[in-house]
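Yeah, one chain of the complex is gone here, protein chain that is, but the others are all in their spots.
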Amino acid sequence: MAKKVVTLGEIMLRLSTPDFKRFVQADIFDVTYGGGEANVAAALCNYGLQGTFVSKVPDNPIGQSAINHLRRYGVDTQFVARGGKRLGIYFLETGASMRASQVVYDRADAAISEAEIKDFDFDKIFDGASWFHTTGITPALSDSAAALTEAALKAAKAKGITTSIDLNYRKKLWSKEKAKEVMTKLCAYVDVCIGNEEDAETTLGFKSKGTDVTKGELNLDGYKDVFQQMKEKFNFKYIASTLRESHSASDNGWSALVYDGNEFYHTKQYEVRIVDRVGSGDSFASGFIYGLVTEMAMKDAAEFGVAASALKHTIPGDLNHATLSDVKGLMKGDASGRVQR
Amino acid sequence: MAKKVVTLGEIMLRLSTPDFKRFVQADIFDVTYGGGEANVAAALCNYGLQGTFVSKVPDNPIGQSAINHLRRYGVDTQFVARGGKRLGIYFLETGASMRASQVVYDRADAAISEAEIKDFDFDKIFDGASWFHTTGITPALSDSAAALTEAALKAAKAKGITTSIDLNYRKKLWSKEKAKEVMTKLCAYVDVCIGNEEDAETTLGFKSKGTDVTKGELNLDGYKDVFQQMKEKFNFKYIASTLRESHSASDNGWSALVYDGNEFYHTKQYEVRIVDRVGSGDSFASGFIYGLVTEMAMKDAAEFGVAASALKHTIPGDLNHATLSDVKGLMKGDASGRVQR
Amino acid sequence: MAKKVVTLGEIMLRLSTPDFKRFVQADIFDVTYGGGEANVAAALCNYGLQGTFVSKVPDNPIGQSAINHLRRYGVDTQFVARGGKRLGIYFLETGASMRASQVVYDRADAAISEAEIKDFDFDKIFDGASWFHTTGITPALSDSAAALTEAALKAAKAKGITTSIDLNYRKKLWSKEKAKEVMTKLCAYVDVCIGNEEDAETTLGFKSKGTDVTKGELNLDGYKDVFQQMKEKFNFKYIASTLRESHSASDNGWSALVYDGNEFYHTKQYEVRIVDRVGSGDSFASGFIYGLVTEMAMKDAAEFGVAASALKHTIPGDLNHATLSDVKGLMKGDASGRVQR
Amino acid sequence: MAKKVVTLGEIMLRLSTPDFKRFVQADIFDVTYGGGEANVAAALCNYGLQGTFVSKVPDNPIGQSAINHLRRYGVDTQFVARGGKRLGIYFLETGASMRASQVVYDRADAAISEAEIKDFDFDKIFDGASWFHTTGITPALSDSAAALTEAALKAAKAKGITTSIDLNYRKKLWSKEKAKEVMTKLCAYVDVCIGNEEDAETTLGFKSKGTDVTKGELNLDGYKDVFQQMKEKFNFKYIASTLRESHSASDNGWSALVYDGNEFYHTKQYEVRIVDRVGSGDSFASGFIYGLVTEMAMKDAAEFGVAASALKHTIPGDLNHATLSDVKGLMKGDASGRVQR
Amino acid sequence: MAKKVVTLGEIMLRLSTPDFKRFVQADIFDVTYGGGEANVAAALCNYGLQGTFVSKVPDNPIGQSAINHLRRYGVDTQFVARGGKRLGIYFLETGASMRASQVVYDRADAAISEAEIKDFDFDKIFDGASWFHTTGITPALSDSAAALTEAALKAAKAKGITTSIDLNYRKKLWSKEKAKEVMTKLCAYVDVCIGNEEDAETTLGFKSKGTDVTKGELNLDGYKDVFQQMKEKFNFKYIASTLRESHSASDNGWSALVYDGNEFYHTKQYEVRIVDRVGSGDSFASGFIYGLVTEMAMKDAAEFGVAASALKHTIPGDLNHATLSDVKGLMKGDASGRVQR
Partner (left out) sequence: MAKKVVTLGEIMLRLSTPDFKRFVQADIFDVTYGGGEANVAAALCNYGLQGTFVSKVPDNPIGQSAINHLRRYGVDTQFVARGGKRLGIYFLETGASMRASQVVYDRADAAISEAEIKDFDFDKIFDGASWFHTTGITPALSDSAAALTEAALKAAKAKGITTSIDLNYRKKLWSKEKAKEVMTKLCAYVDVCIGNEEDAETTLGFKSKGTDVTKGELNLDGYKDVFQQMKEKFNFKYIASTLRESHSASDNGWSALVYDGNEFYHTKQYEVRIVDRVGSGDSFASGFIYGLVTEMAMKDAAEFGVAASALKHTIPGDLNHATLSDVKGLMKGDASGRVQR
């Protein structure tokens, strides 16, 4: 029986310009659907686990299409509530070279931001589950979404389920102050904390010294310092962060740092030629969770996560369509890209 | 010097499925922009007039793209204000045969619904203008939009500019009661009133006997009765309605009835094979306005309007890209569709 | 709890030329997946039932994509076996006017044709099911597929499940003689028999007098005669046939005739403008099954089936993406195709 | 050994807007290549003859692509000369319903218009040929092209090869006066003369009474009168004209009238739903030529031609991709458009 | 009030193959419009200036589409004359790695090449303008175009407007001798002279020692020498050249050298991954002009220009859709390409 991992969050309609076009040039949009927690659920299905996604979508064909997109890749969507005004949207313009990708969010009043605790039966949802994952985006959407996130975390912990959160600060959704207040409360229920470079500071207030993300230099010492502070305050079981060296919109260095309160481990760094970097953080999270759920050692789980997310950079869309054997092949060192016949 | 016609309203991002696909099948959306009053402004530019469109769009690339779409076709957009949360969106699934086209609106919180009178300098906007046109959609968007519409109508009348309104009742935006209350107030400033089949009743309360729009039978006597009531109450200079015989989503009969308080005139009826019927009402309005602004007789203006809108049914998108010579050619009776070399 | 309907058969990769291109002009193929029994399962999910599809697909990404296509639309695919050589393919060139659509089959050695009874656990598959449906295509694929079909029918009957078959003779798969031999044996386990115009004769040997399908004239008396013979021989509970008046590749008349051994009922006839007629028979079958499973009277089930399949003609792909409310709307008589806002 | 038919003329780059878009909406153009005489050569290859196309194209990749397009469909292009300034272009906007298709020609200075007699070795070109065909477009391109056409006709006649011409008057290329002067001279070498409705008058001065092509009414008596005058003056072996009833840009009636100096024969009339009507005249010409070359009776050749060209209306592009069996199937009366599996 | 910059030149239809296809593989062409001076006008609108483009296009839908393309991006096209035979075309095949991009010009007889001075009212055109820009392509098109260019330069100078020219030698349009003769005459009216690597020699005869453009090595000393000679002869206020290190069709180094008669300044060099390098010179020119018009120091203007044009390499089409804030962001050093949310 495949292990069950539950994720809770928003799924959005993603509208992206093709062929490196800027928004003002677009005559068509490529249509797909994604969101941090949905992306994690889908990736876990690819690895053979049972990903269950919990959310709310409007009761119209656009909401249905979001559900269908996840079902296509095996996600269990039976607990997605229907109702509310609209599906959140994000517009994506894919950058190249020194032109950054650009995201325009249009997520106000999304159904999930109006979801209430009574829309969900957590007892059933967590029945048989091994893990619960969410991100800092969900509580940022609205007060009711924050309450929902807290209720889910509590329910999971009450069932003895391991919980993880990806900090994922979104400055357009809430202030640092509000984020810190809410996230600090939520982290009390969290076992595994994942954050990319800027989130630890903005959402939890831990200051990582000397990393200027627009330069792309890594500051491992700063990270370690922050991780230790986080461990101290929240007693997380594992803390992880992806590390991006952003050479340009086309080429990035990509690795991860993990910490179990005892040992720091910096994974192999991949140099990736980027097809689509949206969802790369989620693909690390899902890979790392996969590793931990299947009882890999922390280092192996981290290597799995970073290999999985390196592959994600080469795949269009939010979801990571790398398979278990793709990830394992890359972990074993075959990055030669030779044709597989 | 081309005559200037000002229109005020919403412009939306239109996302439509290609190739008769249903929403749940869509992998791309065709991207265009439109809205009743924008469509009228653009069509008038095609006929050689100066269409000036007044609205508000968000200060982001999606808002800019909406403006660009209108500029492409010659519309003067200098008075479009920037700001607000988002651009309204509508999703369109094009039907065929007995499967109706379906529209999903996602227009809540659109920038125009939050526009205020002080965003616009009506003195400048109406400077040199011959005509002002709006629709019943704009006041339905919000109370401030209704106030804006009223202010615009008043300003136009104060300058001695002819005004027109297309009733265009949208049941998802407001109740019949609210519509009636607001529209009755606005109609006091209106010279030319255009409505399709159902609007006169829902927005102004005039009951057209015996037309069941799902059957597609025309009831000219009922219309005449309603027109007379409208004339009596509001003393409109002209009242016009398009008449659609909806045989199916693919084939429609299309004509118009106009009235000047004296004479009823029923235009030629066109049997149209439909490529895209969205915006057909607007294309009649713009054609009829064109005729009246250029001092055609009412009958000729009506024939121009109905020929223009017959052609619109054959053109994808919201805007009517029929040219002056296309419309005149069709009015002269060449509906043979022979290749023009 | 939604009622469960199980279907068994082949799912194929469908490669079709876009924009009415002939095969020799094609530079891209539109990719979708379908097959008679899969189409039925998917349509039933659209109506709110639990469609469960049983088949075998190769253990490669093409096979996975076929499964994903069905999951996207809610079909339960947990019992689809993996293995075998390849996924069957069919190439489709969509015709227009007097140019017929053309299908090139490339289904030899498809995984399902090599499936064995032991690949499936019918006890689990039929657990809680209300209905089992298959077609005359499945047993035509190979001797083992015929044996599999028989085993499935027997297992269903043993559980007291209602069974249906769509005769669907495919002359490229087997001879009339072979068909008659196998189908006669299978029909012993069948409650509801559906056939289009030519199948009753070719697969069961019942001669319908005077229908020349290339002329498009209906011969209801001939049908009735055949139905009575079928009733007599197999004691089917219901017998149904769609009736197509093929005016051209673009326009068809479409209705159905049903019989319960007592009364003949000829449904309303729809005149359809065709977008894609592949799968129209399956869409009738699924609609008729839906009606019977939800305990409609035979006439209502037949009207539901024919309305559903009229809508299918307007939807690209094999699957019928008409929803329950679309079908009910059309049954109530709204074929006007007016925009639904 | 397949019979060899030589054609001489222009091949152009065709740029057409997809999805019924008007030119001003186009973001892509569909790319294909065609021209009256090239279309005839390609269609004859489809029927199993050896079509040899003679022309001149520029020595650049655009010219090469034109050649490649014909080679793809089996045309012998070994005698196409290279050189000159450019390939002629035509832009096509496909109409629908009452909106006519529109063609913008951009063919000035095309390589073929500057071709000289010495670019071609007619002795080799006509070696083993059974038929030579050209149109009234070629001599209209330039004086040198007219001289080339005359030289080719003379060379063909000198070898005892049957010759045919499609009158094809193009008012943007030359005046009626010039056309009459040149075409009269050329017709001295012509055995079979094909013209559509307006050409006989404009290019040869024969007045067909009472046909108003924008009305779409046929005037068979007028045609017969003209044919008799043509026979008298030029002693053509066969005279043929297609007859189009242009109901709209979407639907046409289509038949042909042929005459052998003795008997008039009006073919079956097809009602066609149009996908692409460009090249329909050429598809009749090629079908009629095919019939005569393969020694069908005049009536059968005419029926073959009109069936072939009815099918052409359903196929995108200039070339007729109907096969011999497609045409024969339609001639035998199967216009039902039933799927061919 | 935005500053007004007038440009004069050709606008062409650009037809490009998608997805790195070679011409002989193309089934569609991407459609856009561009030309050196039009590109400059459009880019300046992006930065908030009023770009006014002066040209002549044919009075047909293709000419209209070219105008529409510029209007879409805010260019004032009111002074574009209508008439002449055709719109010039260029075909573009985008290269990759060691395969160079290829351009096939088809611009003979373009409307602008036949434009006459009397088609334009320079008094009105230059009313309120701050700058006039043209290129060496315009005078190369024809003698009348050269006369037109000279008249425009004179008119601008007479109004005290700053003038600039981009030398842009096109060897297929004229000989070096003719170029030198005409350009020398024109440069008498020029304040700011821009040239890429090869132009100074071919059009003005100044020999830059030792630069072999197929090697991609820069020879700054040679440039300086040439700039000094140019200053001496024409007393330009500023002289500028972009410097391209062409590593391959996919990767280029890109910088600029500017000179004010006093100081040489070599900008930062960007290493660009190329999406579309057509129009990169124009994007430098427009950026440099923007800087100078808005009274930046020469160095800052040059840095603005080179940052703007570095971004252009990442944007498909001729026009530079980089915004003011995009360029300023890159100038400030953020080339990390991190997603902008």
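Here the chain labels run A, B, C, D and E in written order, and each chain numbers its own residues starting at 1.
In this text, a residue touches a chain if its C-beta (ideal position, glycine included) is under 8 Å from a C-beta of that chain, and two chains touch if they have at least 3 such contacts.
All values reported here derive from a predicted model rather than from experimental measurement.
Across D:Tyr73, D:Tyr270, D:Phe284 or D:Phe304, the single residue that touches the chain missing here is D:Tyr73. Although one chain is not shown, part of chain E still touches it, namely residues 19-22, 24-25, 95-103, 105, 170-172, 213-216, 244, 246-251, 277-278.
In the full complex, chain D touches the hidden chain at residues 68-69, 71-74. Mapped onto chain A, contacts with the missing chain fall at residues 18, 73, 270, 272-275, 310-311, 313-317, 321-322, 326, 330, 333-341.
We take it that only the chains that are shown with their structure count from here on.
Shared contact partners of chain C and chain E, listed by label: A, B, D. The set of chains touching chain A and also touching chain D is given as B, C, E. Should one ask which of B-E and A-E has more C-beta pairs in contact, the pair is A-E.
Shown for chain E are the residues in touch with two or more other chains, namely 27, 68, 73.
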